[in-house]
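Yeah, one chain of the complex is gone here, protein chain that is, but the others are all in their spots.
Per-chain residue numbering starts at 1, and chain names A and B are given in the order in which the chains are listed.
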Amino acid sequence: MTEHDIELSVNGTTHELTVESRTLLVHALRDELGYTGTNVGCESSTCGACTVHLDGDAVKSCTLLAVQADGAEIGTVEGLAEDGSYAPIQEGFQKEHGLQCGYCTPGMMLAADDLLERNPDPDEDEIREAIEGNLCRCTGYQNIVNAVEFAANEMGETASPEMTAADGGGDD
Amino acid sequence: MGIETIEADDLDVESVLGSAVERREDPSLITGEAEYTDDIQRPNMAHMSVLRSQYGHATINGVDTSDAEAMDGVIGVYTADDLDVPGEVPTGWLLDSLKTPAHPLLAGETARYQGDGIAVAVAEERYIASDAVDAIDVDYDRRDAVTDPKEAVNEGAPVVHDDLDDNTAFDWEIGDADETDAAFDEAAHTAEIDLTNQRLIPNAMEPRATVAEYKPGTEELEVHMTSQNPHLHRQLMSGVLDVPEHKLHIVAPNVGGGFGNKIGHYPDEALASWCAKETERPVKWTATRSESYLTGTHGRDHVTHGELAMDEKGVITGMRVKTYAGMGAYLSTFAPAVPTYLYGTLLSGQYDIPAIHCNVVGAFTNSAPVDAYRGAGRPEALYAVERMITLGAREMGMDPAEFRRQNFVPSDDFPHQTPVAVEYDSGDYEPALDKALEAVGYDDLRERQEELREEGRYLGIGFSSYIEACGLAPSELAGQLGAQAGLWESGLVRVHPTGKVTAFCGTSGHGQGHETTYAQIVSDELGIPYDDIEIVEGDTDEIPQGMGTYGSRSAAVGGSALATSSQKVVEKAKKIAAHQLEASEEDIEFENGEFAVAGAPERSMHIQDVAAQSYLAHDMPDGIEPGLEETSFYDPDNFVFPFGTHIAVVEVDPDTGEIEFENYVAVDDVGPQINPKIVEGQVHGGVAQGIGQALYEGAEYDDNAQLVTGSMQDYTVPKAEHIPTMETDSTVTPSPHNPLGVKGVGEAGTIAAPQAVVNAVTDALQPFDVDHIDMPLTGEAVWRAVNDAPDAGAEGGDEAIADGSGIDEDGGEN
Partner (left out) sequence: MYPDEFDYYNADGVDDALDLLDEHSEAGTTELLAGGHSLLPAMKTGLSSPDVLIDISDIETMQGISADGDGLSIGAMTRYSDLVDSEEVAEHAPALAAAAGQVGDVQVRNRGTIGGNLAHADPAADLPGAALASDATLVVHGPDGEREIPADEFFFGMYTTDVGPDELLTRIEIPSADGAHGAYAKKPSPSSGYAMVGVAALLDTDDDGITAARIGANGVMDHGVRLSPVEDALTDGSLDGDTIEAAANRAGDDLDVDMMMSDLQASNEFRAQLLEVYTERALTAAIEDGSSSVAAD
């Protein structure tokens, strides 16, 4: 068994910690660092409840060793709101009743944010495709789709014209 | 975009009830602040892991824990021999013929299903506890196993419990067999079906978890756990662990979905609690998803034969149902009620059927225990009913909508006594059907269906006119039916001296938004602003008593308890206000929180000021105690019976069995809606689970009783791409029984959807004479049904099957 000294920047705060080789990133975040907003729903890399951002990309933190994330910038649900105001995606989930039990919600929002980063104006099919790695058992997804559309509209209104003109689609 | 939400700031007490206010639960859930059980950390906390039988049925010759005990970081390893407590998981519902074999916390000599607990390890870290369990050596002798409920009761089947003669857990019936047989003897037409209602895995996104802490100084055991009913868990666990009920404190923190899976008393939570006491360390146990699949209660698992009798005009004259219901290896808490009183009593559906008889044989099998899963008995009933009704219409050559309409209980026949014990409270079935027909554009659809068939495309329209029963009640009746608990609910409304309110309810939400809807109810009743009201659930030390959240009972029973308590508060406040306003109580009018003297509105007092006066108690009327809080234990007069019609419109590709939704319309009547947005969300989620059952889900065991759908990679939990956009609408028929007139919506979608989808697919495949396909309707199941159909290769069939060559004859469509 080897241990590793690693450094993780979580929502902009740098943490130094020692992990076993086998420690999964999600357990380092939850058990070692106390970022319990990121949830664990399966062990087969299917449900996406553990989705975080790793250097800006949505990844499943249960399918990544903590040691692999050494030096990375991690974004979790705790970092979505800024200066006390919700990110558009959070606002969307609240306004559109995009959550019920809330367990999948952090991962769902981070996956949706990844989509909106790539494609600021997704259509319904693109949204449904983008969250295929995130399971929700409560909502039937319809209000999650609405929540993501809400966020896209919100971000579109505040974004510069150049940004809204960019079309991330085009692959179908 | 569906119903638009409004902000809490825009609410006023006049219109708070019925407003689609944003949920107050959300802020903590969308920021990561919400605390689920596994989020809880305690100083010096240890972790428990459970060794589970790898075999579906085996004799355990010995368990060697020595290697595990010797591992660094392992605190203790325990087997059945170490448990010094009563340790038998009780059954919460008894039937006359029910056999109740022992369900020990840990299997001693026999493992009866894959996942049966054999030993537990407690260690400093989760990973080490898991390592320790892997290091335990069990000497097994494998035995023959059985998992199919019908095969299980055959002579010669492997017997799950050695102390029983066979696997029959119960043999139960409802309705009049002779009258029903007579109806069939005289029937002009009959329809019949053999179907399975497959075993499902509930899949709440949060796996079950427990954090248990024993405090030797006070001898108190505090257990945070994923519970839908903490008081019930307290009562049951008190017996299992021999801890006095008043020394057991159970808290359900944020709970990530339940769907019935977190009702029952399982061994694991009790084992974690026992370990906490034994080791005098806080102990956490969190199920992995694999463990959840193996050991969490499953749902459904019926094998059914159903028959419908009709006269020459297609009027239904009788129904006969025989069902084999899998119980799994042990009786879970409410398991005996699910395929009996929650199933047989619903077989009349929305229809006026003079004679019904239903016989259910419950079977022990080498599989995970079966208990309530969203709908619990009612989806099984309505699936059977609505499949039979569809076949009945087909037998009569009648339009399925008109066949239903012809047989509906007429709107002037409520309350309606069915031949299967229950009395429907209120109903008006045609408007819901008509709304749904209009929403899908039914007449045009039938025309288009014809046109598309000419092109070799297969559109299908499926109906589900469903009934649902929620809020099982009253307690006296529940007791007569075998419940080992009352089914009332408690509500405590406490108005603080500053006029703010804390209201406590014995239900225990886990995603339903009770903190929002209950606050709407209390605000409406008291006339106190919504934001001044806090709702507390899920803590046995705070809430008087409770029965929990399941069976879509919370609004009808819990909400009514809070409404009743609020009304008592108003009554008392009225006395105080009258006294202080120097008027007689009869002259006081109460509206929107204001007590005013009739005819002199300037002489008034707000209820929040009355609260202050009630605690000052300087000037109280004679015989009235200080303070302003009231408790009620609300026991309803009857179930409530929501209903509705769902219509699925699908296109089926016979070459691949692929099913595409063109439309899904849900018209539900759940009574007056406290918060229409939350109702909409419940319908969406329920329908999604129903579609999951219809098309994707199904737990499968192999011949050795190994669960082959043991992970989310193998068991399909529907993804966003699998679920169509739904159109929802409603009619409103209040229940006469409860103060709010509300019914229930938590399970409606799950009860309604499966047969809507299956009826649609079989409707699409009528040119192939496919009348039934067992769920889930996977691509392969549909493709096989088309190819195996009697008409495969005959007229209408050959152009679309075999190699797909038919499709392009009409110009390369695909």
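Just so we're on the same page, a contact is a pair of C-beta atoms (placed from the backbone, for glycine too) under 8 Å apart; a residue touches a chain by one contact, two chains touch by 3 or more.
In this text, all values refer to a predicted model and were calculated from it rather than measured experimentally.
Q: Touched by the hidden chain, which of the shown chains?
A: A, B
Q: Which of B:Y424, B:Y550 or B:Y696 sits in contact with the chain that's absent?
A: B:Y696
Q: Consider the whole complex, including the chain that is not shown, and state which of B:N61, B:T218, B:Q417 or B:T656 touches that chain.
A: Among B:N61, B:T218, B:Q417 or B:T656, only B:T656 touches the chain that is not shown.
Q: Identify the residue among A:V10, A:L80 or A:L115 that touches the chain left out of the display.
A: A:L115
Q: Using the document's definition of touch, tell me which of B:D39, B:D131 or B:E747 contacts the absent chain.
A: B:D131
Q: In the complete complex, the non-displayed chain touches which residues of chain A?
A: The list for chain A reads 1-2, 4, 20-22, 24, 40, 43-46, 48, 51, 54, 57-60, 62-65, 67-68, 111, 114-115, 130, 132-134, 171-172.
Q: Tell me, which residues in chain B touch the chain that this view leaves out?
A: So the residues of chain B touching the unseen chain are 126-127, 130-131, 134, 288-290, 655-656, 658, 660, 696, 700, 708-709, 711-719, 721-722, 778-780, 783-784, 803-805, 808, 812, 814.
Convention: only the chains that are shown with their structure count from here on.
Q: Where the CA atoms of chain A average out and where those of chain B average out, how many Å apart are those spots?
A: Chain centroid spacing, chain A to chain B, equals 30 Å.
Q: Per the contact definition, I'd like the list of chain B residues that touch chain A in the complex.
A: The touching residues are 1-2, 5, 22-23, 25-27, 29-36, 38-39, 41, 126-127, 203-207, 254-257, 259, 286, 288-290, 510-513, 677-678, 680-681, 684-689, 711-713, 717, 719-721, 723, 725-726, 749.
Q: Under the touch definition given earlier, write down the residues of chain A that touch chain B in their complex.
A: 20, 22-23, 27, 30-31, 34-44, 46-47, 49, 76-78, 80-81, 86, 90, 93-97, 99-106, 109, 124, 127-129, 131-132, 134-146, 149
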